[in-house]
Every structure is written in structure tokens, then in C-alpha cells.
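Yeah, one chain of the complex is gone here, protein chain that is, but the others are all in their spots.
Should a chain be cited, it is by its letter among A and B, assigned in written order, with residues numbered from 1 in that chain.
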Amino acid sequence: MGPLQRGGVTKMNTRVFSYINAWITKLQSRWQTIVIAIPFYWLLLFFLAPFAIVLKISLAESIIAIPPFTPLINFAEGGVLTIRILFDNFIFLMEDDFYVKTYLNSIKISGISTLLCLLLGYPMAYGIVRASPATKNILLMMVILPFWTSFLLRVYAWMGLLADRGTINNLLIWLGMIDEPIRMLYSEFAVYIGIVYSYVPFMILPLYANMEKLDTALHEAAADLGANPITTFLTVTLPLTIPGIIAGSLLVFIPAAGEFVIPDLLGGGNVLMIGRVLYNEFNSNHDWPVASAVAIVLLLVLVLPMMVYQYYQSRKTED
Amino acid sequence: MSQDIKNDENLWEVPNAVPLIKVQGVTKRFGSFTAVDNVDLNIYKGELFSLLGGSGCGKTTLLRMLAGFETPTSGTITIDGVDMTDVPPYERPINMMFQSYALFPHMTVESNVAYGLKRDGVEKSEIARRVDEMLAMVELSSFMKRKPHQLSGGQRQRVALARALIKRPKVLLLDEPLGALDKRLRTQTQFELMNIQDKLGVTFVVVTHDQEEAMTLSTRIAVMDEGSFVQIGTPTEIYEFPETRYVAKFIGSANMFNGRVTQDGADHIEISVNDLDTKFYIDHGASVRLNAEIWIAVRPEKIIISKTPPEKPGPNQLKGTIHDIGYLGNMSTYRVEMSNGMIVDVTAPNQTRYRSAKHDLDWDDQVYLSWAPSSAVVLQK
Partner (left out) sequence: MQRKRSTFLFSVMCFGMAFLYIPILLLIVYSFNYSKLVPVWGGFSVRWYGVLFESEAVWAALMLSLKIAVMNATFATMFGTLAGLALVRFGRFRGRLLFSGMISAPLVMPEVITGLSLLLLFITLNQLIGWPSERGITTITIAHITFSMAYVAVIIQARLAGTDQSLEDAASDLGAKPFRVMTDITLPILAPGMVAGWLLAFTLSLDDLVIASFVSGPGANTLPMLIYSRVRLGLRPDINALATIMILTIGICVVIAGWLMLRKQRQRDQDMQLAAIETLDREF
């Protein structure tokens, strides 16, 4: 400001400058609050608040209108009646065999897929950690690369492989191992393949991060004290990689349980998974309250694993 | 300073004694880099053998080859008469204490110490008894249930020691075992180590950076440089008779003079030192040729410093002015500048109170230096 004043700036102008200056100083002293506030309120509005609305609508009654649910204001009238209406959608879900079965099936499929991802991902992560630095970087890049390419298209790629007249069946027939095509697409098998294929990088990366941090001297110390490689693995490596196993498993299990694209494209109508049911309930049947109720129940099912994940995530950043 | 072996016999001096560890022509290369270069070494039962040398000279690599974590590029290692080439680390009668301690972070102190015995399938009650005994020895009995991250650096180090010792290995390898400790704890632990060694009769191979530590602990010291041994000997030999300038400089400090042999007798030699008009007389023979250029080392504490000139001029005498004084409490180091600009370090005990009236050595004083004919050492290179 010094040179400006010398240039003959009016008193008024100086005052404006000092206001602005004061304002900037204030802003600077508050910058921490601002840094937190922007993302915080964004998430509050667009991430957390919507759940409240879902909850509200799941408690409403379905009507044929746009939007197709009863407005909230009606709740205030007649306490007893309201309560009956309130849980109608949830009671409907619990009583209908179809939904219960679908939830259980979703959990089964994503649970088994998680296990398969672990079986494939653990040795791969271990192999990457053990590789020489140059190879390690290439392998890591190869694991990360699928992240960047379209998920939908990668699932689509399996349609071509698994179809009745797809690559695998053609190959097997050509080899003379089978006469008739095997049914693979639109089956649970295809869904397992699709989930493992799409989610195995999510298993490998946390495991890799975990294993990379382990001091190799620990393995050597175990060997030095008489543990053969298998015992070393069981007593040292495995217990110390449990955080990675948990983080990776949850990163696979939770989104897989609500997966829509994979069961829809690879499972067709033959595999019941809750994500697909919810999507159809919403987009085809236009039963929004039931769809909301389905979402709330799915959220309740997944809330525990999510909290476990959250716990590990926060512990990791504190280290 | 050197420590006596129990049977009062230094096995390395006994002809035909069978070494416990026999390293023959061992080389280790990482790519094109040679970390250990054609090394031969015998270590005998009950020794406390130290490896000393600058950073990156291959000490850890040699130790890791003994433990079995690195395979020698060439050469053989024999332990107790068994060729170790195809023996994996977990079957060797050797245990190691790691530079980083490598305590298992998910196990308690007790499980850490018990780990080795469990792997050998020792009975549960026996394990418990020996763990108790071991932890009592390292004075950690009350810390049994703690995890490593709840211990101080010194306590961790003792757990690592207990864990490595509990299997009663024939050889214990220690990679800078006391590196993380403060001076007081270090001295205390040094004596503890020596006690343990006495009690258990284990052979120790210790890597260290600290020459004082090596002098205190060892039966013998090997000085390493760039992957090979420069000199192997008892602490006294290494200190009093360094063979090379590297050793003389690495262990303790030494004044180094460059000169020419003018007399070469059977029981003495005489050297004229370049640029200084004085002759050095050494009262032991050395394998030198007449007129050869050689190096001589004189330790600072062997030099007598005085303000009064010597009674009669002779060899082993120098004149200079005090350039600098380093006060160390019990003694002082005087840096004396010669007529040709060379600096000679001298240490002398502070027998009178420093800077009192009686303490007569001060900055810029002219002083006379002299030493006994037996004090200087002829160096090979």
C-alpha cells in the first residue's frame, strides 16, 4: 500500500483498501474453518440429507401420481393409523419371501466373491511386494490400470466370453471337449466371475499397501528362530496383514452386495440380487416407497461392515 | 583390555585348533557391485569377535551370509564342521539380533521370546520355565505381557537379545546391538553382554561402528574396508600395532609421518622424516628396505609434551607451538604446529587443575615433544 499512497490516492480509497485488507486478514485467520466448511456442508446436503429423505419416503404410502408417494404432511393426522401405514413397506418386505431370499442371496454371492477375491488377490499382492523394484512398478500399474478403464465395458467383455456362442464355448467345442455349448452367461457362475474380475484390484491394493509396510527383517527374524516359510507365513505374515485383509474384503463385500450392473448383464433374470431388485422396483414398477424401504434395509445390513471399514480407515490415517 | 577366555587359552593361537566358524574365500556381489570380496576368516568357540569398519564396507552383508539370509556368490561357510551352503536360515545353529531388533509387533514380550522354542516343539512347561529364566536374566520379568511398542529403546533391545539367546545357539550374531542406546546404558549393556557370554559360553560375532565398544568387548577385532579385511587381531594388537594407515586412523587417532629409511638394523630402524629436521628411531626391526618411503604412526598419548627443552638433542624429538587446546576434563588434547606447518596431536592427563597457575601449557607456547623408541609403529601402506 505504501507506493499507492505516494501516488496520491484519496483518503476514501485508502479506507476501502484497509477494509479489504481487514477482510482478507479475517478470511486468512478463518481459512481453516472455510476449508472444512465447504466440503462438509456439501456432503451434509448431498450425501447425508438424502438418506433422511429416503427414510421418510420408505415410511410413506405408494400412490399413482408424480412423485408416486404420499406427502409427508399426512403423517401428522391420527397417530394410530399413521403408525400402521408407517411400517407397511417394511412389513411387506419381511413378509414377502422374495425380498428375504434376495437379501440372503446377495450376501451369499458377495461373501463368496469376497473370499475368491482374497484367494486370488492375496498371493498377487504378496508377489508384487516380493518383486524387484522395476517389476514391482509394472505389476502395480497393471493392477491399477483396470481402475481407469470403463467398468461397464469390462463387464460387457465377459458377456462375449461367456455367451452360449461366446469365445469360451467356441474354444471348448473346437477343442472337442464338449459337443453342446455350456450355459454360463445368465447364471450365478457368471456373476461370481464378474464380481471377482471387477473387484479384485480393490482387494490387491490395500493388501499391497499393508504388506509393503512390513519390515522384511521380521520374516528373517522368524526364519532365524527356526520357523520354516509356511510357519513364518502363518505366525508372522498372516497376523500382520489382517488389517489389509479386512480393508480389502470390505472394499469388495460392501459394494458387491448392492451391485446392479453385474447381476443385470451377466446374471440376467436368473440371479436374485438386491441392487437389481431395487433398480427395477424404482425404474420399472415405480414403487418408490418400497424401493426406499429396500434401500434402507440394505443400508442397515451394510452399516456394520461400513463402520468396521470406517474404523480401520481412521486408524490408518492416525498412524 | 582384552578379555580372557575361560580355559585361559586363546584358541586362535593354538595350532590345529578347529574353528567353530570357517569362512573360506567368500565373495558376495550385488549386480556388478562387490560387497564382500574374497574373505577368509576363522572364529573359535567362546570368542567375542567384532567386525569393525566404515559405513557400507560389508559388515552386515557378511553377517547375513553367516545367518543364511544371503547366499555367497562364491566361497563356503562351515559352522561346527557342517557346510552351510544348502542349509536354510531356520535350520542353522545360529541366531541373530537384528539391527532394527525386528520384534514381532503383534506379540507380547513373552511370545516374542518364546517364539524360537515353540518352533522347535519344546514342551509348554519347559518353554515357560526358560522364558521366565531368560527374562529374569535381562531384567524384564515385569514386562512379560507388554507389546514391543510399549517398551523403551533399551528394553526392546534386551527383548531382542533374550529372544536370540533363548535357543542357546552355538553362535549369536549381533548387528550393532547397542546402536540405539545412550552412553551410560551402552556401557552397562556391554558388561551385561560380556557376563552373558561368560555364563552361557556362546560365541558372539558383533558388528559395530563404535571402536571403543569393540575394544571393550572383543577377544579379537577384524577391521574391514571395501569388502575385505584389513587387519585381524586382539584389541591390543590392533591398537598398538596397526598394520596400515587405515587401521591406525580408524582405531583411535594417530599422528602419521612420511619418511625414508636411513638405517635398517636387525633390532632397530632409523627414519628421516620429510620436511622435518629430525630422525625417528624405532627399537624393533621391520621388514623394510633401506631408502624406502614408509609411514610411521605415533599415538597422541605416547608423546610427552613439555615446555623445557630435552637435556640432549636426539631422535624422536620435535619442537613446535601450541596451536589449539581441547579440554576433555580428565585430559587435554594439544594440537602442536611444527615448523613445516604440520599438526601433531598430543594428549596429556590434566594432573594439575586446568588453567591454574601450575598448569603451564597455554596457547602459542613453544613446546618440545618426545617419545620412547618403542612407541612408534611402522605401517605397511
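By our rule, contacts are C-beta pairs under 8 Å (C-beta built on N, C-alpha and C of every residue); 3 or more make two chains touch, one makes a residue touch a chain.
As the structure is a computational prediction, the values presented were derived from the model and not from experiment.
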(message) With the missing chain put back, one of B:G25, B:P88, B:G153 or B:G285 would touch it. Which one?
(response) B:P88
(message) I'm checking contacts with the chain that's been left out. Which of A:V54, A:L115, A:L214 or A:I246 qualifies?
(response) A:V54
(request) By the contact definition given up top, give the residues of chain A that touch the hidden chain. (result) 28, 31-32, 35-36, 38-40, 42-44, 46-51, 53-54, 57, 67, 120-121, 123-124, 126-128, 130, 137, 139, 141-154, 156-161, 163, 165-167, 170, 197, 200-201, 228-229, 250-251, 254-255, 257-261, 264-265, 275, 278-279, 282-283, 288, 291-292, 295, 298-299, 302, 306, 309-310, 313-314, 317
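Keep this in mind: only the chains that are shown with their structure count from here on.
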(message) Centroid of chain A to centroid of chain B, CA atoms only: how many Å?
(response) 58
(request) Could you pull out which chain B residues touch chain A in their complex? (result) 67-69, 88-91, 94-96, 98-100, 102-106, 115-116, 119-120, 163-164, 167
(message) Please output the residues of chain A touching chain B within their complex, sorted ascending.
(response) 215, 217-218, 220-228, 231-232, 235-236, 239-240
